[in-house]
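Removed: one protein chain of the complex. Kept in place: all other protein chains.
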Amino acid sequence: MSSETIALNAVGEGSRPVGERLHDWVVTVDHKKLGILYILYALFFFVVAGIEALIMRIQLIVPHNHFVSPQTFNRMMTMHGTTMIFFMVMPILFGFGTYLIPLMIGARDMAFPRLNAFSFWMTAFGGLLLYFSFIGGNGLYGAGTAPDVGWWAYAPLTARAFSPGHSTDFWTLALLVSGIGSVGTGINFIATILCMRCPGMTLGKMPLLAWLNLVVGGMVIFCISPLTAAQIMLCIDRYLGGHFFDTQAGGSAVLWMHFFWIFGHPEVYILVVPAFAFVSEIVPVFSRKPIFGYPIMVAATIAIGFISFSVWAHHMFTIGMSSYGNSFFVFTTVAIAVPTGIKIFNWLGTMWGGKIQLRVPMLFCIGFLFQFLIAGLTGIMLGTAPFNWQLSGSYFVVAHFHYVIVGGIVFALFGAFYYWYPKMSGRMYNETLGKCHFWLFIMGFHLTFDFMHIPGLLGMPRRIYTYEPGRGWEVWNFIVTIGAFLQAAGVLVFVVNLLWSLRKGDTAGNDPWDAWTLEWSTSSPPPDYDFAATPVVRSRRPLWDLKHPEDPDWKYE
Amino acid sequence: MQLAGALLAATLCFGAPPDPSQIPSIFRPQSTPANSIFHLSQLVLAITGAIFAVVFSLLAYSVRKFRQRDGDDGREPPQVYGSNQVELAWTVIPTLIVLVLFLATARVIHSIQDAPKPAGAIEVIAVGHQFWWEFRYPALGVVTANELHVPVSNPANSTPTFLTLLSADTDHSFWVPRLAGKTDLIPNHPNHTWIDPQETGVYLGQCAQYCGVQHAKMLLRVYVDSPEQFAQWVQAQKTPAANASNDAVAEGRRIFETTACVNCHAVTGTIADGHFGPDLTHLMSRDTIAAGAAANTPENLRTWIQNPDAIKPSSLMPAMQLSNHDLDVLTAYLETLR
Partner (left out) sequence: MSSVTLTRSTAEPEWVLPSRGRVGMLSLIGAESAIFTIFVVAYIFYLGKSVAGPTPQDVLELPIFSTICLLSSSLTIHLAVRALRQAKVGAFGLWWFVTLTLGAIFLVSTGREWHHLIYDKGLTVSTNLFGTTYYSLVGLHAFHVTVGLLAIALTMILTLFGKVGPEHSERAEVFSLYWHFVDVVWVVVFTVVYVIGR
């Protein structure tokens, strides 16, 4: 195979004109290019939504601040959440999946390459549509520009009566469009993983990243559709005079909540399971051991996938369900802690007895483990309904979910970036800058999100553009804001590292980490066709088998 | 060290530490629902704290003990794929913990939500509006806004307050942390909650479900009165507005009754019977205006009428476009609504 690998220059070098190279990227159906497009698109919105967060934090640094108007704050609040979830985390995870899945299962490309491209462009267009609202959203006088209804867009606040003009419609349509793209990606993940594995790679021999993305694909299929349905209903209400959520006509605001959270809860598992996948690939390599308990990791993920569809109303404990309804959702919510906790133990078991290399990807994964543990525990607190009656709608919840999304998912993402950057770019990142990024970011993260729990415990609700002095919230808000800027500094160092290393980084070679899955058998970056000959595998770690012919995995699995 | 200095600077900037009674902390409950939640929270915190201690120790220990040392021989460590006994243990134990948590929680849910209403209970209907609270006491014939008065409840002879929660427009949420967990006010979906505060005082809260532009300033004040104070307050609230005491006040009342004020506001004893905005019959009995956004002073009242956006931008109170003279007499009239 090595004799058949064609040496490829990294994209951007060579003598082809810029226009032609750009055109390549626009019309591509290659999973690697689409993966990188997703990732770059998401990174851009990461910065934009991060600025929206900084604007909010500056406004909240002292009580009764006048940095921005209430209207602007509410738009920032809505756009920050909507952007981060739909146009940052989802695209970036889809991007990594699109890039890595075919490489890790020994396939040439995804099952449906054109659908892959269609999905990306739908997502991209959705993001542009959402942000066009800043310019084009002015409807009736005083209607506002960008949507300001919160990222859940609760009815009846979204009815024409309470949200005149087009801001809400930008929210609805942008997410409808990108939702179609997401479903396309879900279909692609499922079809690719079930139908394109290389010979010998049974379902029990796939890398965990493939398994977890298969579960994600399944979840996307059933989870995005309820949101799409609810958004169609909202459009019918707003433009065809429908009454789905029109409480004056007997409609139900609670119905929107049910539909939204039937989407919303599995959605957060769609966000976190790919992060689990990254950690499941990185921790073994930097502990120099296989993942502890592969079958249970698969089973636990499938369990999480199913149970996640039964917990949704734990976001609705305060809306007045009966005590039986509330109890049911407490049960399912605490139940899902079991498979989730199992995974943490399995990662610990992987590290135990290994030889842990504290390279930058591993640092971020250790941060993930620490923070995801805490996030899971505050999640249990929120899952006990009476405690939830105090904590929900407050900054405690905001701290909890940022702990999951930033402390968990973003940390795992940074780990993934540093781990697969050599493969995607052919260059090693700068280790010193990487460590600097890690320490800046983790300090800022803890300053912000540890202390953010406290105002919640002291009665500070969320989604408020200012707050009253004298309630004991001032000093905590101040600290939270300082931490936000530290995190921004960390992200800046990260971006600089990515760009600098692209030009000046050492050549990575095929397999800089001495890893064991198929993507490390190709060149860095991989050739267009991924593999010159379809690989044949006998175990979960095909490269381990090749490097240790005297002690291959397939003897023990 | 630097952090401590920054904290000190921040504290100095923020002035004296807040009065503890004004901190709406969920850990200082003064009413049975908040108390039950507090006790449950202690159990939950104990369990999650223990889990954290164990798992964090394991994590810290493994990072320290199994770190690759300098001068390592480069051999791979033993390749362990799993362990059935260990995996069983860490499945069974969390399942048991989770079961205990669920049972404890279900008990508290039932005790709070299904609590029977005793005979001496005060009944209040709370209606959420953008961006103020309407409180009606149907049995007592009282209508007021934003500041809820309830009698203190003696555990031996309980006089709790049971609230029915409605909404006139979007979703809101009634949250006074020291008295109870929050319950939402959703249009076309009546909800119920109850409190039985055991100490007199003022308890602070605010709307906890995003309801629009001025969600942040939909504040709540619950005045827990002694039985005598409460009876006095009810009596005062039931009397209609006093007649005009002098010419300026009479002129102010005339302006009130002939301007758009009456479209939104009600003052019993006058022709004003609007229900879109707060009932003003006893406006001066309240400590704040604009749902807590400003103290109830003549200056603030005047500003509120002339330019509400200065106090609560985009609230639904329109700027009344009155001349200075009209504003003065109108304010004088409103000042008489005790």
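Lettered A and B in written order, each chain numbered from 1.
The criterion applied here is as follows: contacts are C-beta pairs under 8 Å (C-beta built on N, C-alpha and C of every residue); 3 or more make two chains touch, one makes a residue touch a chain.
Fair warning: this is a prediction, and the values are worked out from it, not measured in the lab.
Chemist: Wait, the hidden chain, what does it touch out of the ones we have here?
Modeler: In the entire complex, chains touched by the missing one are A.
Chemist: Given that one chain is not shown, which residue among A:Thr228, A:Ser323 or A:Gln357 touches it?
Modeler: Residue touching the chain left out of view: A:Thr228.
Chemist: Out of A:Gly136, A:Gly204, A:Gly241 or A:Pro295, which touches the unshown chain?
Modeler: Within the whole complex, the residue contacting the unshown chain is A:Gly241.
Chemist: Going by the contact rule already stated, which one of A:Pro102, A:Gly251 or A:Gly393 would touch the omitted chain in the full complex?
Modeler: Final answer for the missing-chain contact: A:Gly251.
Chemist: Tell me where the left-out chain touches subunit A, residue by residue.
Modeler: Subunit A touches the missing chain through residues 1-2, 5, 111-112, 115, 183, 186-188, 190-191, 194-197, 199-200, 217, 221-226, 228-230, 232-233, 236-237, 240-244, 249-252, 255, 259, 262, 509-511, 514, 518, 520-521, 531, 533-537, 542-543, 546-547.
By definition in this document, only the chains that are shown with their structure count from here on.
Chemist: Whole-Å distance, subunit A centre to subunit B centre, using C-alpha means?
Modeler: Here the centre of subunit B sits 33 Å away from the centre of subunit A.
Chemist: Inside the complex, what are the residues of subunit A that reach subunit B?
Modeler: Result: residues 62, 69-71, 74, 148-150, 154, 156-157, 162, 247-248, 250-254, 287-290, 292-296, 318-320, 322-323, 326-327, 330-331, 334-335, 337-338, 341-342, 344-346, 348-349, 351-358, 366, 369-370, 373-374, 377-378, 380-381, 384-394, 457-459, 461-472, 474-475, 478-479, 482, 548, 551, 553, 556-557 of subunit A touch subunit B.
Chemist: Touching subunit A in the complex: which residues of subunit B?
Modeler: Touching subunit A: residues 6-7, 10-11, 14, 17-19, 22-27, 34, 36-37, 40-41, 44-45, 47-48, 51-52, 55-56, 58-59, 62-63, 66-68, 72, 76-83, 86-87, 90-91, 94-95, 98, 101-102, 104-106, 108-110, 112-114, 130, 165, 169-171, 173, 175, 177, 180-184, 186-192, 204-217, 219, 292, 313-314 of subunit B.
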